[in-house]
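Everything on this sheet refers to the single structure shown next.
Just one protein chain is left out here, and the rest sit where they should.
And now, subunit A:
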Amino acid sequence: MKGTAMKRRGFILMTGAALLSGLLLPLRALAAVWNKAAFEATTLAGATQGLQVDKETPSADITVNAPDRAENGAVVQVEVISRIPGTEAIAIVVEHNPTPLIANFMFAKGAEPYVVTRIKMAETAEVKAIVKVGSRYFTAGKQVEVLENGCG
């Protein structure tokens, strides 16, 4: 936990400096930041382990909006809203995808814990949001029926 938090802070500082100087982040630095273990995990358990989530508590204060049925799994629009005070991050996972972790959005002061994005889905599954609040994790999901595999 601590190591990751420190790395993240270091990264934000570095990015800020890069933005100010107009420089772009070197690939080596990016490789150090991107959570390879979590994103390359091929099981949901592996992905959550990579995110260092030990236990997620279901929460009615998280809303996941997605279609009931998706004709094409290549583009499924998902909206996640967290009303939990102190939300730091929202991760989106899809259990039956080849790599279940889709994205992890980390919010700093100035951003609401809210995101809309479009994801790929291999087959019918639950789209799950995992919300980080300090060292605790909360979850909510939405089942999406997928008619055509979008993970080609």
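In this text, a residue touches a chain if its C-beta (ideal position, glycine included) is under 8 Å from a C-beta of that chain, and two chains touch if they have at least 3 such contacts; residues count from 1.
In the analysis below, contacts and distances are computed from a predicted model.
When the unshown chain is looked up in UniProt, the name that turns up among "Cytochrome c oxidase subunit 3", "Peptide/nickel transport system permease protein", "ABC transporter ATP-binding protein" or "Sulphur oxidation protein SoxZ" is "Sulphur oxidation protein SoxZ". Where subunit A meets the missing chain, the touching residues are 8, 11-12, 15-16, 19-20, 24-25, 27, 30, 33-35, 39-40, 74-77, 79, 94, 97-112, 114-120, 150-152.
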